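What follows is a structure written as structure tokens; I'll ask about it next.
The complex appears here without one of its protein chains, the remainder shown in place.
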Amino acid sequence: MSDTQEIIEIKFADHRGYVPIGSSVIREDALAKVTGQAEYSGDISRPGMLHGKVLMSPFPHALVKHIDTSKAARMQGVHAVLTAKDIPGENVFGIAIADQQVLADKKVRFVGEPVALVAAEDPFIAAEAVRSIKVEYEPLQGVFDPLAGIKEDAPRVQEQGNILLHTKVRKGDYLKGFADADVVVENVYRTHGQDHVPLEPEGGIAWIENDGVLTIYSSSQYVFRDRKQVARVLNLPVNRVRSVNTTVGGGFGRKDDVTVEILVSLLASATLKPVRLVYNRHESMMTQTHRHPTITRVRTGATKEGKLTSMEGVVYGDTGPYSSLGIFVIKKMALHLGGPYYFPNYKCDSISVYTNNPIAGAFRGFGIFQSAIVHEQQMDELAAKLGIDPLEFRLKNCLREGLSFSTGQVMNEACGIAATLERLKEYMAEHSLRFSRNMEVV
Amino acid sequence: MINNQKDVLMDLVINNKHISIRAGGGRCLLDFLREDLSLMGTKEGCGEGECGSCTVLLDGKAVLSCMTPMERAIGREVTTIEGVGRPGNLHPLQQAMMEEGGVQCGFCTPGMIMSGVELLNRKSNPNRDEIVEGISGNLCRCTGYRKIITAIERAAEKMS
Partner (left out) sequence: MKVRGIGIGSMVYGVGYGFSRPDFASAEVEIAPDGTVTIWSGASELGQGIRTVLSQIVAQEFGAAYEDIRVISADTDKTPDSGPVSASRSTYVQGNAVLAACKDLKQELISLASELMGVESNLVEIQNGQIAAKDKIGKIISFSKLASEMHVQGRRTHGFGWHNNRTLDVDKNTSQGDAYSSYAWASQLVEVEVDTQTGRVKILRLASATDVGKAINPQLIEGQIEGGAVQGLGFALMEEMQVEQGVFNNANLSTYLIPTAADVPPIDSLIVEVSDPSGPYGAKGMAEPATIPTTPAILNAIADAISKRVRYSLASPENVLKVLGKIDGSGKEGFLLLEDIPYPVA
């Protein structure tokens, strides 16, 4: 310890670069991104790499009677043409429950559902090969609306029935709460579907390493689940699959479940060559998940003093033909449909329904996005009926430490809704903003 | 690249370097840059001229390389993100994008910077409306654009 003395004599100013928590340091990946050096899934290639392409279903609901891949398989430059029968393991995946087929087996359930896969030396050849695959379909009646889907005689999207999950939230006595209400507002709301449009479409590349490990580089939100799902479909031990994240060009929930990881793995395993598959924008929008369209009926009651007394609601979420995260997105809606307000009495149901519409799944906001569209308009309508300022009405009813959420969970000191509303109140004062200026002509 | 089109002689200047190579023709400039020259900084976000991620400069003018036939670049000068500035020698706009938080996922960033650079070359002191117009063909899904606009303003200040 020759330099102990020196160590303890070091002056404060010697230490460079200290930035306390709360500092806006430059992102550590900013340099690679502004110089174009960051590597996204489509930027990675390997010697001898093939290009993957998917054949998508043109029907929302149909039986697959026959697939003829012979012409595609004979094309020069084509190394593999795969259908459901070529899958070594289980033909199934799914982030929450495994109810989605990797490649359509007996039936297709949405327009865009992958039916066959091609690996070729060139993207043009791959596209041509996909076009040459002949599929014989027998179209079926479909379900295109969740309210139609729950009817007894509705066509079955999934064999076990069209209701994926029914969540019930029951707190207090909602009928007594409405009896106590002086004002009740009741409405139906519909919300529409939205595409995430991450600027980078989904993509990945897979190959078999020298040691036999299947290696996948992809644009993903969770590589550990990707590798589990790949292992099941490829019939491999989980520790023989390596999943690596590339730089990701936006996710917003879209890349939470596997996207192309299983597809490139199947092709790499079949050809023993590296295979890359990057969706073009149209394929991305057709094959991947979206924001759930919802239909909600809700009634909300309050006293003439402006205190909320009760809420009753029911949500129907259109989750498409496979669960993805639709089971939890819609579950979360039942809990959050009342918003950040205290309801002594609360009854809410949310029902996630299988349809033959595009798949819905996780999307930034995760059901609360749709819930807020409902509860915030209810709050404004109640405030208007009661003649109370909308912001004051929210402050009067918002959750605070000691008050309970729809689940009965009591809020702790971290409950911040009042602080955000107070901040907006200040903001309105600072900028002389006010509500209801009655059709002010500008 | 196997292609039905004949080979063409691609004789042009890329990022201040003269190159002359034979390449399969009939493709877009974006594919030529990425597949034949391994200039991977230019991105494909839609392939139909809507998102701006593939923006490069052709003789100093911003073009969508996914919509530009590669043959159109022959005898001309192409600048990609790789030619704008490298670590240690950044363009003021690259530096400002880092400092102002104009970068999140980064996928739109190269195209965004190319549009910004072209604007700054055209106009030394663009106002906010001109900046918005200059990047209105470049989609970004992460940032909400405001920090990108500020970055272009800062870069303009530094450059003038």
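When the chains are written out, they are named A and B in that same order, and each has its own residue count from 1.
Note that a contact is a pair of C-beta atoms (placed from the backbone, for glycine too) under 8 Å apart; a residue touches a chain by one contact, two chains touch by 3 or more.
What you see is a predicted model, and the numbers here were worked out from it, not measured in a lab.
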Which residue of A:71, A:282, A:307 or A:385 touches the chain not shown here: A:282
Missing-chain contact, candidates A:114, A:253, A:326 or A:344, resolves to A:253
Candidate in contact with the missing chain, chosen from A:98, A:184, A:314 or A:388: A:314
Subunit B residues that touch the omitted chain in the full complex: 45-46, 48, 50-51, 101, 104-107, 131-133, 135-149
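To be clear about the criterion, only the chains that are shown with their structure count from here on.
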Roughly how far is subunit A from subunit B, centre to centre by C-alpha average, rounded to an integer in Å? 31
Would you pull the subunit B residues touching subunit A in the complex into a rising list? 1-4, 34, 40-48, 51, 53, 80-82, 84-87, 90, 94-95, 97-99, 101, 103-110, 113, 139-142
Subunit A - residues contacting subunit B, complex: 24, 26-27, 29-40, 42-43, 77, 121-122, 124-125, 196-201, 247-250, 252, 280-281
